[in-house]
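Notes follow once the structure below has been shown.
For this depiction, one protein chain was excluded, whereas all remaining protein chains were kept in their positions.
A and B label the chains in the order they appear, each numbered from 1.
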């Protein structure tokens, strides 16, 4: 870990604060063989939309590996090493075939699992195609996303189904992925950081978040059977608004819907999105996943305000969004030893510890903590929001903060109990 | 040399195949002082078209060296180190003079051989210009190309004249150079690889190659007095089509014409092009040379289909060309230890061995093998195509392959004998 630079305690003291320590290698490096890279590879990861696989192959970079994805004419999806095992030509120029993909240079044909089906031009008695495989990863298509498992084949986990994939009364669509030019971790940390809603997302000119969120909430965090949640709680009169967001290791989050004002909330809302931050390499991360909406409401399209780099620099300066606040951290890879974490960062600290435990488990050849469910049932998650009525304010603000916290913790605790009983 | 990664022998096994060894340094590095760079510098190399030398200097990068080429007003061509020996200003901003080139900054004047003609502002008794030379390389203009010799001055070889430079009945023109973003070797290997014609160049939508080439040929390779050839042989009825392509070390190839169908071929056709792959640096290579055509036919203009990066990515994916297949190999510099060479790659293996012998000869202070001819006669080369009539098929396909091979070898052997007798 990097040396901690001095805590600066004088005005106009920048001259004494110029060391720039490196990032936390254990948590931020994602390539093959790195501790975090090996950890992330123990989970199914979405790599592309189903819809993006059409008549030509798609070149991908996932966790520092160059790959090609395609759907052959029989409908089977392949995810292969990018470069042909014969002479190295990129299969992004390969020809999609009835079965598998053919290298354009000399016509070798590869099946979706890496089997070599043809080596034209080689002698009839060549056994190369019986002995050699091209590198392939197993894939699974689910509701419009293509997932891959890039870890050791013999320890592949079951494909996880979250309870939010098939919610009665909700429609779900796969969303167009966006690439963020920064490390995966600082994106994910944002998901357990309710405090920024009270600033970044309620700036004048910002869109998509009710101004009710501009007031400081009562913030809390809890571990859950599938990871952890933040709890963001506010009061209006006798009504208490409890907002719960999931973090599901290693890189999923689910937020409750944020746009409607508290006064309009009458039902329990499950998450408006399920989002993965898939590391493309150490400094590029793909946000990909599902949007959902209650039947009768429109499902969001597009990346959302401030969720990409498409606005002008001037606009981004005037009304910054998530992309600007997160990507700009330390030039793309956070330097933790330059931070000064405080009370509002308890969730970030909890999350880092949870991820670090997973990384170290994998380093010791153990399974990392993984959200799971028995007998093919769906994995319970806890993200939602609701308004609890009939809670009169306490006599002092300080006491009321305790009340809000207790109400909110009870809500989550009850959900966990219910889910455990069902499991 | 890099460690060979495991031969992958399981489906969905990419996790076990993620090492990315480096390139073969001996064959691929071209800068000053590198083994391959020193080898390549023992040969005259074309560096620019005559026509490109006009009223302003031309900045060049050749084998990792920054140079400036110009033609002074007396018509003499100079190839000098880019940076002025006085204070380092780039001579790409120099002023072409009646004799030599003048640095724009302080007016020092350099002759085409590096002699310093003037150092204005210096005292009248300054002897600097008698004592100091600017770095220069000898050049030679030939049929529209400017060649340079960048090796040790005391071992400069004669300027080589190929027999294809002045073929009776053929017209020849220097072609516009194209830059390929990859190492020189993988471009050159393509020239001894007849197999790719049967795939890449006969894909639907591809241009410039008769579909007769889409059938597998009988492929063979032979050493010649000037290097090596591939022999690509096919049959139609009693007629046998023999296609011979030259590789002349270190980086010349000559292909027979490919566009006309076999049925139309009635004469012996000498090569349609003579092409050098000049290393600009380790990852950029210039294709430059001559096109030629029989009198009465048009000489090709432009780079040809798929011979550069000018098409859209989508078009290149749909109908890939040579540029796409070769440049995309392992991201620009082939990693030989990731390859799985097979029977069709015998020519590639022969070529690598031939180049490696040359590199090692130079490392041991010997002359590398160089195509040569006595008494100023032209160097014999062997690229051509012809149809041999009156060869009935053998009784089995396997036996016929032997027949084709024998016919073709006899053709080349006879050419070599004739050329030796003439020499």
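Keep in mind that, in the parts below, a residue touches a chain if its C-beta (ideal position, glycine included) is under 8 Å from a C-beta of that chain, and two chains touch if they have at least 3 such contacts.
This one's a predicted model, so the numbers in the text were calculated from it and none came from an experiment.
Trainee: Which of B:25, B:52, B:122 or B:315 touches the chain that is not shown?
Mentor: B:122
Trainee: Just name the one of B:13, B:46, B:100 or B:114 that touches the chain not displayed here.
Mentor: If we include the chain that is not displayed, B:114 is the one touching it.
Trainee: Which chain A residues would touch the chain omitted from the figure, given the whole complex?
Mentor: Interface with the chain not displayed, on the chain A side: 7-15, 17-18, 186, 195-196, 198-200, 203, 216, 219, 314, 316-318, 320, 324-326, 328-331, 334-335, 338-345, 348.
Trainee: Touching residues of chain B against the unshown chain: what are they?
Mentor: Looking at chain B, the ones touching the missing chain are residues 32-33, 41, 55-57, 65-66, 80-81, 83, 85-90, 92-93, 95, 104-107, 113-115, 119-123, 126, 128, 131-138, 150-153.
The rule we apply is simple: only the chains that are shown with their structure count from here on.
Trainee: Using only Cα atoms, superpose chain A on chain B and state the rotation angle in degrees, rounded to the nearest 5.
Mentor: Here the rotation carrying chain A onto chain B measures out at 120 degrees.
Trainee: Provide the C-alpha centroid distance between chain A and chain B, rounded to the nearest whole angstrom.
Mentor: Going by mean C-alpha positions, chain A sits 49 Å from chain B.
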